[in-house]
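Coming up: chain A.
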Amino acid sequence: SPGGGGAAEPHEGGTLVYASGDAEPTCLDPHVGGNYPQALISTQYLEPLVGRTADGTITPWLAEEWEVSDDGLTWDFTLREGVTFTDGTPLDAEAVKVNIEHLQDPATGSSTGYLAVGKVAEVEAVDATHARFHLSEPDSALLESLSMQWTAIQSPAGIARGMEENCAAPIGTGPFIVDEWVPQQQITLVRNPDYRTPGPQTQLEGPAHLDEIVWRFIPDAATRQAALVSGEVHVIDNPQPDAIVSAQQAEDIEHIDAPRPGSVNRIELNTAQPPFDDIRVREAFIRAADPNPGIEALYLGTVERSYSPLASTEPTGESDDSLFETDVAEADALLDAAGWTERDADGVRMKDGRRLSVRFPVSTNQSVAAEQSLFEQIQANVRAVGFDVTLTPLDLSAWYGAIGFAEGQSEYSYEAVSAPYTRVGPEVLRVLYHSDGIEPAPSGYFANHAQLADPELDALLDEASASHDEDVRADLYAQAQQRILESYAILPLYDQQNHFLTRGVTGVTTLGTVATPTFVDARLTD
Partner candidate 1 sequence: MPASRTDAGAALRRAPGWLRWLAGRVGGALLVVWVVATVVFFALRASGDPLEAILGGPGSQASPEAVAHARAEYGLDQPLLVQYALQLWRIATLQLGDSYARRQPVVELIAAQLPATLLLATLALLLAWALALVGATIAAVSRGRAGRAAVAALRGLELVATVTPQFWLGAVLILVFASSLRILPATSSGADPAGLVLPVVTLAIPIAGFLAQVSRDALVDADRAPFATTARSRGAGEPRVLLHHTLRHASLPALSLSGWAFGNLLSGAVIVESLFARPGLGRLLLDGALGRDVPLVIGAVVVVAVLYVIVVTAVDAAELVVDPRLRAPRRSVAARGTPPRTPELAVGS
Partner candidate 2 sequence: MSARPAAHEAGPPLLRLRDLRVSLPNGTRGHTPVLRGIDLDVAPGECVAVVGESGAGKSVLARTVLGLTRREGAHVDAAQFTIAARDGLRLSEREWRGVRGGAAALVLQDALQSLDPLRTIGAEVGESLAVRGVPRPERRRRVIDALRSAGLPLGAAQPAECGGEEGGGADPATADDREAARWLRRRPGEFSGGMRQRALIASALVGGAALLVADEPTTALDATTAVRVLDLLARLRDEGTGILFITHDLGAVERLADRVAVIEDGRIAETGDARTLLTAPRHATTRALLAAVPRGAKPGPAPAAGRDVLRARGAVRRYHGASGEVVAVDGVDLVLRAGEALGIVGESGSGKSTLARLLVGFEEPDAGSVSRAEGARIRLVPQDPLGSFDPRHSVERILRHARRDDAPTPAELLRRVGLDPAMLPRRPAHLSGGQRQRVAIARALAGRPDVLVCDEPVSALDVTTQAGILDLLGELQRRDGLAMVFISHDLAVVRRVSDRVAVMRAGQVLEQGATEHVLARPWHPYTRELVAAAGSAGR
């Protein structure tokens, strides 16, 4: 019931209501496609082979221990014993094999998970608890890949039911079970009474405290905030910066700041086609963008400007703010030098009859209002040096359409884009900036929106991937990051925002992987 100022004692049982601002998934199985909303909810019922602490250390989870061969091509995983999925199917090596094959099957239409296990050639079920991964090439990021929700392990019997059924209610080993999905309304998760595989973020032994989680979708930020304040829901995600600020002052609302790992939030410039195929034009754009005042005003101090391709939570992150100093005169000079010297009646630069226009599709489902406002400010700032930016707010599927490459097109239909793709660890750099990333995954998604095709960068990333020496790896990634930054293909903004506001509940923690919240320890206090 709403209201009730006094902080009551946490108690067992009850129903927690979670309100998500993300788009409602069309499939609850994070293997299919693989976006953040799926990771969010699947954290409650699916668990990965390995876990990861906030400082980046890989820990056991469904796999107790693992060993890698010297050539880095064979990995042996020992699974926990006696674990069963909630449908009673035992968790064994065969199940792991089925899951990896499921991810790699083009019919599954996986994007994130598919990229994560791209180097796994085959999984061999040595015996019930031993799964051997054969790799096509060394992959130092394999553990990070397997720690993510998008590669979490599901019941093979569940997968065998076929895509439609599995999408409606995937079966895992997690603390909750998908009970009912009423599309557009809510997803009901009930407690898994036999839960016994807590991850690294909890000390709990046994089932969760809550009886039930009701997962709702409230797309409107103001409504979501109102629902939290009025006590209809206990947890909301994607709060507005002003809501975070007022939550920090309110005593009954807790704020969880859990930036996503891997990549930073950035604007990517499409280097594959004019005008951003010219580095001078890219630099001009970045020199003129001047996002800092906007970030301050819009985010009210809840975020920090980043100058790195990696999130601040990544220990290997490397930043260089000297490359991003705002300099309008320099931007003008660069554009002049690049041949964009004429201006049309609107003051937009021209070259050979072509306007200096930038199409910037914005996914409204993946970006809060403050971010869209920031894009508008950048639009206004670069306008001063002669860029004509068209911001097009789009629904998720239309947005995929806008950045995709359909048959018969002569070029891509975007020049700039901000995509929320991320994954655990610096390996994200390889997904996002390796020229392999221009090739679409089976789902049609391709991650390298900047379309960087730099052989030297590719080499650095490949080498880092193959190396198991942490220091060498860190050094290689540092070099790679410097190359990426110097290419002016991306404009880093800030960590990928991942805030939660909670009210009337304690014990909400976030995973060290993709910072999704888990309610295994949560108890209601109202």
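How these were chosen: all candidates are chains of the complex that A comes from, given by their letters.
In this text, contacts are C-beta pairs under 8 Å (C-beta built on N, C-alpha and C of every residue); 3 or more make two chains touch, one makes a residue touch a chain; residues count from 1.
As the structure is a prediction and not an experimental result, all values here were calculated from the model.
Picking from 1 or 2, the partner of chain A by touch in this complex is candidate 1.
Those residues of chain A that touch candidate 1 in the complex are listed here as 2-3, 19, 26-27, 107, 109, 163-164, 167, 182-186, 216-220, 222-227, 229-233, 395-402, 404, 406, 440, 443-444.
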